[in-house]
Every structure is written in C-alpha cells, then in structure tokens.
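Only a single protein chain was left out; the remaining protein chains are all shown in position.
Let's turn to subunit A:
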Amino acid sequence: MDTLVAQLQRQFRDYTISLSPGFFGFLDDQFTELKKLQDECSPDFVAEVVSLFFEDCEKLIGNMARALDQTGNVDFSLVGSSVHQLKGSSSSVGAKRVKGLCVTFKECCDSQNFEGCVRCLQQVDIEYKSLKAKLQDLFNLEQQIVQAGGRIPQVDI
C-alpha cells in the first residue's frame, strides 16, 4: 500500500528526472551542485539562488528588448553583453536550455542578425518562464513531502 509520502516522493523523483538532460533537458548537473550547498543552515539556498536568477533574467531581457527596440540604431554589442551575462548566470544555476539559447543568441548578436536576435529574445523569454514554472512545481512537491512528514529524496541530475 502506497503511503502519501511515498507517492509524493515518487512524483518528486519522476519530476526531477523529467527535467534532466536525458529527458526535457531543462536542468543540468550544475543544479545538483547547487543542491550540495543546501543544508540545515541554508535550507532554502537553491530556491533563493534560482529566484535571483529569474530576477536577473527579467532585468537582462528587458535590457535586450530595449536595445533591440532602437529601430535602425541597434547596439548589438550592448545586446551581446546582456546575453553574455545571462549565459553566465544560467550556467551557474544549471539552466541548461536557457544557456543553450544564449549561445545561439550570442551568435546572432555577433553577426548583427536583427531578426535572429528578436527570435532568440522571444525564445529566451518563454524558456526562462517555463523553467520558473517547473521549478515552482518542484519546490511545491518538496514542501508537500515535508508537510506530510517525509524526507525529500536525493535525486541527482
């Protein structure tokens, strides 16, 4: 007979695995590295870092959008430097798909490909919001497990 905790733990495991490179590839092993830094003294470390990351996304995407909006006078190096920053922070939190998009985006900036940049910007925007929703679901599952009296299983990506 499956207890509630066991069911939640299984859901959590499956959900985490679905985000991993072998499946939908939202996250890579750097996310597991972040989890290593979480303990009783810093129990919400991962949530705090990813939250800062999403704020960073919003800010940088705003910068890129503004720069691309200067019709006829787009400063591609400015866009490129924001992309570089976004690539860096996505890499640090294990946001694999966002990071991958940044690589393409950077190439568009370097070749001053306006349409390419606009497409990449839209994709990056969708991508970070998807990741945000996924991680919110994941953190909710963790909370439910804890509230049901269980331990959060260690699932390495």
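In this section, contacts are C-beta pairs under 8 Å (C-beta built on N, C-alpha and C of every residue); 3 or more make two chains touch, one makes a residue touch a chain; residues count from 1.
FYI, contacts and distances are computed from a predicted model.
When the listed names "CDCA4 protein", "Golgin subfamily A member 7", "Pyrroline-5-carboxylate reductase" or "Response regulatory domain-containing protein" are checked against UniProt, the chain not shown comes out as "Response regulatory domain-containing protein". Of A:Asp14, A:Glu48, A:Asp69 or A:Asp110, it is A:Glu48 that touches the chain left out of the display.
Considering A:Arg10, A:Lys36 or A:Arg66, the position touching the chain not shown turns out to be A:Lys36 (whole complex). From the options A:Ser18, A:Asn63 or A:Gln85, the residue with contact to the unseen chain in the full assembly is A:Gln85. Of the residues in subunit A, those that touch the hidden partner chain are 30, 33-34, 36-37, 39, 42, 45, 48-49, 52-53, 56, 81, 84-85, 87-89, 91-94.
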